[in-house]
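Dropping a structure here in structure tokens format, bear with me for questions.
As you look at this complex, bear in mind that one protein chain is not there, while each of the others sits in place.
== chain A ==
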Amino acid sequence: MAKKSAIKRKVKAPESINEQASVSEQSENEEDEDLLQAVKDPGEDTTDDEGIDQEYQSDTSDDLLFESDEEGNYLGRKEASSGEDEQGEEDDNDDEEEEDEDEEESGSSDDDAKDDQPSGSKATLSKTTGDSSNIAVAIPPRRDPSKPEYENSDTSDEEDIRNTVGNIPMHWYDEYKHIGYDWDAKKIIKPPKGDQIDDFLRKIEDPDFWRTVKDPQTGQEVLLTDEDIALIKRVNSARIPNPEHNEYEPWIEWFSSQVEKMPIKNVPDHKRSFLPSVSEKKKVSRMVHALKMGWMKTTEEVERDKQQKRGPKFYMLWETDTGREHIRRIHDPVSAPKRDLPGHAESYNPPPEYLFDAKEMKEWLKYKDEPHKRKLHFMPQKFKSLREVPAYSRFLRERFLRCLDLYLCPRAKRVKLNIDAEYLIPKLPSPRDLQPFPTVESLVYRGHTDLVRSVSVEPKGEYIVSGSDDKTVKIWEIATGRCIRTIETNDVVRCVAWCPNAKLSIIAVATGTRLLLINPKVGDKLLVKKTDDLLAEAPSSDVIESERIKTAVQWSNAEPEEQEKGVRVVITHFKPIRQVTWHGRGDYLATVMPEGANRSALIHQLSKRRSQIPFSKSKGLIQCVLFHPVKPCFFVATQHNIRIYDLVKQELIKKLLTNSKWISGMSIHPKGDNLLVSTYDKKMLWFDLDLSTKPYQTMRLHRNAVRSIAFHLRYPLFASGSDDQAVIVSHGMVYNDLLQNPLIVPLKKLQTHEKRDEFGVLDVNWHPVQPWIFSTGADCTIRLYT
């Protein structure tokens, strides 16, 4: 160490003398520090201009310093700098660099320790007396707290400056011998510069050469101390230059929430803080004035105003209760219906019968997913006291649904029929006023073994004849219910008809394809005899029958064995006969063969034993035919319609539209103006022939297909038999006054027949004089109701 300092002294000897002279008055310590500053300051001053240079150079200096940790690195540094052209230049540069670095260091250390020691650590750079004591100063001394901070000097003006050229780039002096001027305005002569060889030799010889730098201002060489180098190293490795500085000192909370007795800062308060502000005073007075005048409002007032403004304002909107001001309204307003008011079931304490029992509870639970199917929309509950009643859980939901109803449910004005069901039943006279009519079953005629298809009453009203599927025809005495005679036939008996002419006793029986004319041999003996005579032989006729008729019908007298049974004439048809009906006078009779195509309806004349086919074309499947009681008219019922033909003129008079699927039978009022039609689709139709081709009234009295229907000859009654085993007797009054509509009143339902294979009543027929009705059923019986 001593050696180093000695060299230093030797090198800078001339200058140190000067220096000593200039600052002799100052104490040693101070002197040191001043000197340090003097060295440092020019560097600081030059930073403005040379900053860029410095930066530029710092790259190389970096290299230098990194490699200079070891001695061998010196060569490396040389290599690095050997890239430049001139050796001398290079040296200069090197020197400069080193100096710059020093300056940097001093600057940076200065910055770090600004608070504590503005004088910096440059004591090491002192060329004068520094010695070991100076070196000790290099470590920044802690400031004595008792001393004031700015005791020494707080300006840079008093720095020791030897060269007065100021802050200029020093290369301006490159061409001169001097480097500037000292305080006495004398030239500072550049120190003699050895040639390259000298330098080289020095490099070799002087072990401290690497730590020698040149002061650019004075041109003197300065030897860097160990401390300086340590400092430089620390700076270059981006550490805090002061090795003593503890980075991790415990944190002292100066500015805490606690109020200290003494101020943290010792800085005296500014004067402003003691004097009231004039401008503020003006502002405040202006505000006070505004408040007084009501131009300005306090925040409270503003808030209150806002509060008041927020709520709605109410006033007298309607001047009177009912007065109406004309304003445009929604078109045709429909007010929403009010909700139903609660009944007993909704009570919190209802009568016990309103509570659900187990069955109702089950039903309630069953419709959990379809609540609209429930009887009530809530479950009645009983609470012992009002205290126990909870809030209704669906209350909100119900109110919400009501709201939805109010704005989303389509509204319309509808006339709601608030009538009793009774009101819809037409006002009809009571059946009691319309007697007589059959009310009770009085006789049952048993004897047939299969379903009885047809029944017919003798014109005088003493006997009936019935035809059954057991291939027999039976003749019964009405009054006793005794079967007088049983006539067996070869085939199923489809229809029987007693000749309506009281002077003849003939029964027409349709069995299979044959039509038998039977003399029942009951009643008046004379009449029987006369009938026999009449049917004994065929009247001779010269009319040649057409082929069409011949192939369809053959008349013949009965065989002897059949004669025994009473059969007199047999009319053989080409197809099975469905129905046979007499003309009122008993001379003509008509048969129906549904399968006969265009020859399905035939008219036979008994007196001439002749047959006619009235229609040349088939108009459909003929169901039944009927003679008009008075006029020469012929009714033909096909499946859907009824056609009325004039037999004299041979033309169609009318076509009645039934609007039904399948006609089963028909019956004409004795006066001939009204026709009743029964259909298989449960309906009965009343046609007023004068009025229209459409039914005057359609009755749906039966629950099943209606099989037959019949008018009474004398009484205003008609009856219908149906598959629902009922015979319904109705009142059907036809008035002579044409303006008055017929009166139809259902009177009595007689339901005593038993059901057999879907069939109930097959045929009904009235007694010619009494209000009695005969019905045949599938239960093999004939019943008489009186």
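One rule holds for everything that comes next: contacts are C-beta pairs under 8 Å (C-beta built on N, C-alpha and C of every residue); 3 or more make two chains touch, one makes a residue touch a chain; residues count from 1.
Note that in this section contacts and distances are computed from a predicted model.
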* To do: If you had to name the missing chain as UniProt does, which of "Pescadillo homolog", "Transmembrane emp24 domain-containing 7-like", "Trafficking protein particle complex subunit" or "S1 motif domain-containing protein" would it be?
  => "Pescadillo homolog"
* Structure fact -> Contacting the left-out chain: of A:Trp251, A:Phe274, A:Trp295 or A:Phe395, that is A:Phe395
* Structure fact -> Considering the complete complex, of A:Pro350, A:Gly523 or A:Gly584, the missing chain is touched by A:Pro350
* Structure fact -> Sole touch to the unshown chain from A:Lys271, A:Lys338, A:Lys617 or A:Lys649: residue A:Lys338
* To do: Touching the absent chain in the whole complex: find that residue among A:Glu325, A:Glu651 or A:Asp690.
  => A:Glu325
* Structure fact -> Sole touch to the unshown chain from A:Ala185, A:Ile425 or A:Val543: residue A:Ile425
* Asked: For chain A, which residues reach the chain that was dropped from this view?
  -> 310-312, 314-318, 320-325, 327-336, 338-339, 341-344, 346-354, 357, 375, 378, 380-381, 383-387, 389-393, 395-400, 402-404, 406-412, 417, 419-421, 424-426, 428, 431, 698-701, 728, 744-749
